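A single protein chain has been omitted from the complex, and every remaining protein chain is retained in its original position.
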Amino acid sequence: MTTSALGQTIAVDLNGLVFSHPVLAASGCLSTGRDVPSVVDVHRLAGVVTRSITVAPSRGSVVPRAAETASGLLSHVGLQNPGVDEFLAKDLPRLVRAKVPVIASIAGTRLDEYVRLTTALDRRPGIVALEVYVSTSDEEFAGEPFHASPERLNEIVGAVARMSRLPVFVKLPPMLPELVETARVCIRAGASGLTLIDAVPGLAVDADRLQSRLAAPIGGLSGPAIKPIALAAVYQVAHVMPRVPIMGVGGVSTAADAVEFLLAGAWAVQVGTAMLVNPSAPVEIAQGIASYLKEKGISSPADLRGRLRVRGEPAGDAAS
Amino acid sequence: MTTSALGQTIAVDLNGLVFSHPVLAASGCLSTGRDVPSVVDVHRLAGVVTRSITVAPSRGSVVPRAAETASGLLSHVGLQNPGVDEFLAKDLPRLVRAKVPVIASIAGTRLDEYVRLTTALDRRPGIVALEVYVSTSDEEFAGEPFHASPERLNEIVGAVARMSRLPVFVKLPPMLPELVETARVCIRAGASGLTLIDAVPGLAVDADRLQSRLAAPIGGLSGPAIKPIALAAVYQVAHVMPRVPIMGVGGVSTAADAVEFLLAGAWAVQVGTAMLVNPSAPVEIAQGIASYLKEKGISSPADLRGRLRVRGEPAGDAAS
Amino acid sequence: MKRARAEVLNARRFGVYHSITVVAPEVAQRARPGQFVSIGMPQGRSFIFRRQFSIHEASRRGGWAGTLEFVFDRHGPGTSWLAGVRVHEFLDVIGPLGTAFAYPAKLNACLLVSEGHASAPMYFLAQELRARGKRVDMIVGAETHEHVFKPIEGKRLSQTFSIVTADGSLGERGSVLDALPGMLETTGAEVVYAAAPRPTLRAIAEMCLEREIPSQIAIEDEMPCGTGLCYTCAIPVIRKDGGGYDNLRACAEGPVFNPARILWDRWIGDAPGSAPTPPEGYAKVRTWPG
Partner (left out) sequence: MKRARAEVLNARRFGVYHSITVVAPEVAQRARPGQFVSIGMPQGRSFIFRRQFSIHEASRRGGWAGTLEFVFDRHGPGTSWLAGVRVHEFLDVIGPLGTAFAYPAKLNACLLVSEGHASAPMYFLAQELRARGKRVDMIVGAETHEHVFKPIEGKRLSQTFSIVTADGSLGERGSVLDALPGMLETTGAEVVYAAAPRPTLRAIAEMCLEREIPSQIAIEDEMPCGTGLCYTCAIPVIRKDGGGYDNLRACAEGPVFNPARILWDRWIGDAPGSAPTPPEGYAKVRTWPG
């Protein structure tokens, strides 16, 4: 996207990974590159994170896969995707043709799958980074999600980082209370950055029919409802690792939302649910960030980082 | 509340702890018993969970303490409360006079504080149960919240349970991925039940003023936004511990919401944020549950438990 | 697929239904029966999904050229909000979306079966079929006479117009499923188009399969985006080569499907177990459009 029209450069540099502006499409909300509807101006996005790609094609989960909640979307698509081979053959070329930087999100259930995915994707033109999805259940380790075990996380992220010449981002849920510790494990294992946050586990119930609204039945909560949760995750990690690039994601719908993430410590943002509601949201947000910076006389998005002033003093003053 | 008018008894029995209906006021949304506004029909509540009480009086945190988010309230009151002695002298008698069962929420920063609180509150007429707040930071253990360490949780909950003749509920945040494991620790340590969930850590940012909206700056997110998260927490724990009473809390605003929690596995619900918006919410919700049961021909709230049908099959069918 | 900030030209009611006509030439020009529009909800609401509505009429000619109409009844917050939208306000419209009903090349007698608001696209379809010289018969079902969708227009558009209401307050008492066998017989239907809630659709599809009459159904599953982005509106559809199935997006590869290719048992029903297993007939049905 040309932002020179706004007289403001809003390019961002995530330790070498440069985007023309700070707004990417989040994983899962712009498929894998096929069938992108014409109402989305793909070439004006800073980048596209693909729906998480698995080794084998996956049909995803049984319907219903989505339910509306208060200011949120609960969904469980179950990583429906064509598999890495077909992605490379059919999807990637379309994204390359649209001249949009691609971040390939990879998901496995075993270490060797992450390795295979990394090998397959690493040197493909058009792919500028990998995003490691670690919320899948670990088939080699009691079915717990990978992020639940520091050892497994270290192993998976370490293998991907070692095999890849691309920047590697790890996508984490807003896990409590170990988020910062888990983030540290990822960075020590070799990750270049983090994507915060994955959708938050949630359940929706149809009281009238006495049934869950999703077949899964637990899905991921996304959209405006989770923005404060995502902001807290970004803030907490950025606070202790100011030099680690973070892509903030969760409820970004407007330029103000994006600025909030940048102030909280994100280096760029990803837009998911908002794009489903307003397909041109990412482009409008990028334009809005440029206007905001201009109005505030701030020279670049990076200058927002760490600029968040905390109101008042630390909480909890004891009685005297 | 008399529900005989509705021709339906909606009393609930939490393994011996009996409430006239399943809707309580959540901790922190009806103070400690003083200054309850006349628009709240205290005596028609199934019970009141007090704002968390500490040994010493606490002034709580610096303002601003609250911000509105999408379908949510972000707040950090910092446990402002009069301290246990004044609570017993001034607040409890008022609640007793209102003839409402009291669940005393207790919060400490050291083991001995939990012990003191338990001793002080345990045999006081009017108090029917204790709710242990474990999101405070552990002064004896690096300042991490108590729920972060299974050992400390075991110690604290064990001590409270041993010293108390009352049912003891432990209130947990929707911690990921260890929620079920943490719940197990509490029950093994002697807790009679669980309260799920505490508000979810969140941050709100004022982009225009480049500052956090709370002084804390991280607060707890509550209200409709978090309902799916709370439902998932209840469902996951209830699924593996069907005989452990759970009080569901998080975004309950309507009778349908309450029914959703009961279907997900809660034995009762607590209402917080919704009461701030609609002071008669708990009473209306209780009446709505009665109507719902009547309409569906279900004889009691307990019969909703475990009755949730999961739509379709388990998620994630592999491609063939 | 175009997006428009479309002015509301007309907002009126008939029976329990609300009708909105918007000025959206780029959408109207391309619209075909079975396709739908996606309407963005206003800001500041707790309900965020776009809402999808079948195109009831798209005027490409005359004084109304460039306008399109959709019709709805109040289900929940979205349609309640829409019911309050007034002339000269603007709507965020994306369309036309999805696949359209295919017109039969050789076959002639078309039976259109629909229930409640799902009848909305059928009138547009009837017009287009008639313009192609086809015979059109219709069955419209509804809960009560107030839910019967435009009976007068239906009569005008079709050879025979059969009304069925659950309470018998208009036409026959019963459901469209009661009326279907007889109408298939009396109208000599060669092709069936159906739009209705899922259980009814399945039953219609099976009646047609048994009789080897090709049919097309329009699906109204929940669609958060409507534009093909989210992949949550999946329908298990048997591959053309018969080897396995794919989860296709109802909003992009649908909403019109050949029911013979839908793997109904994998596509969760509202009362699982209650629907009959698909008859043997499945394989025998010729490819649509016949």
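We just call them A, B and C in the order they show up, numbering each chain from 1.
As a convention for this text, a contact is a pair of C-beta atoms (placed from the backbone, for glycine too) under 8 Å apart; a residue touches a chain by one contact, two chains touch by 3 or more.
The structure presented is a predicted model; accordingly, all values stated were derived computationally and were not measured.
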Write down which of B:64, B:101, B:145 or B:301 is the residue touching the left-out chain.
B:64
Hidden-chain contact residue, picked from the options B:20, B:54, B:80 or B:105
B:80
Decide which residue listed in B:29, B:117, B:157 or B:285 touches the omitted chain of the complex.
B:29
What residue numbers in chain C mark contact with the hidden partner chain?
44-47, 77, 80-81
What is the set of chain B residues that contact the non-displayed chain in the whole complex?
28-31, 35, 37-40, 51, 59-60, 62-68, 70-73, 75, 77, 80, 209, 215, 223-224, 273, 275-280
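Quick note on the criterion: only the chains that are shown with their structure count from here on.
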Which chain lies at the heart of the structure, taking centres as C-alpha averages?
A
Measuring centre to centre with C-alpha atoms, which chain is farthest from chain B?
C
What's the distance between the Cα centroids of chain A and chain C, rounded to whole Å?
36
Report the inter-chain centroid distance for chain B and chain C in whole angstrom, where each centroid is the mean of the CA atoms.
46
Give me the residue numbers in chain B that touch at least two other chains, ranges are fine.
70-71, 224, 311-313, 319
Could you tell me which residues belong to chain C and also touch two or more other chains?
46, 268
